[in-house]
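Sending over a structure as structure tokens; questions will come in a sec.
A single protein chain has been omitted from the complex, and every remaining protein chain is retained in its original position.
Up next, subunit A:
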Amino acid sequence: MSSTPIEDAIRLKITAALQPTALEIHNDSSQHAHHAAMQNSASTSNETHFRVLIASAAFEAKMQPARHRMVYALLKEELERKGGIHALQLRTRTPGEEERLSAKEGVEGEGR
């Protein structure tokens, strides 16, 4: 079995449903291991905090909340399960937005 079952599930489901032109999955869990909510969590999981960047034509003509809801719906089980995903940061763009915005960001670097 994979040592990153949740990351695998995220990749699999998003790829199948959204056919992304770009997909980055960052596991930020280690930065949050001290986080209070993680202490008593039944999970000894190292897969709790994810940052996912998606570019997909499926987001065309949809507002940001609708785009995020599409992803939340895909990952419903992982989000609801005990010891599953605790935090999920999303960046959802259309391929056109991705091209335009990543060119701009390239100059500035990926700031937060």
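Methods note: a residue touches a chain if its C-beta (ideal position, glycine included) is under 8 Å from a C-beta of that chain, and two chains touch if they have at least 3 such contacts; residues count from 1.
Convention: contacts and distances are computed from a predicted model.
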| item | value |
| --- | --- |
| Per UniProt record, name of the chain withheld from view ["Cell cycle checkpoint protein RAD1", "Subunit beta type-1 of proteasome", "Monothiol glutaredoxin-5, mitochondrial" or "Rab GDP dissociation inhibitor"] | "Monothiol glutaredoxin-5, mitochondrial" |
| Sole contact to the chain not displayed, among A:S30, A:N46 or A:Q64 | A:Q64 |
| Residues of subunit A in contact with the chain not shown | 36-37, 64-65, 68-69, 72, 76, 79-81, 87-91 |
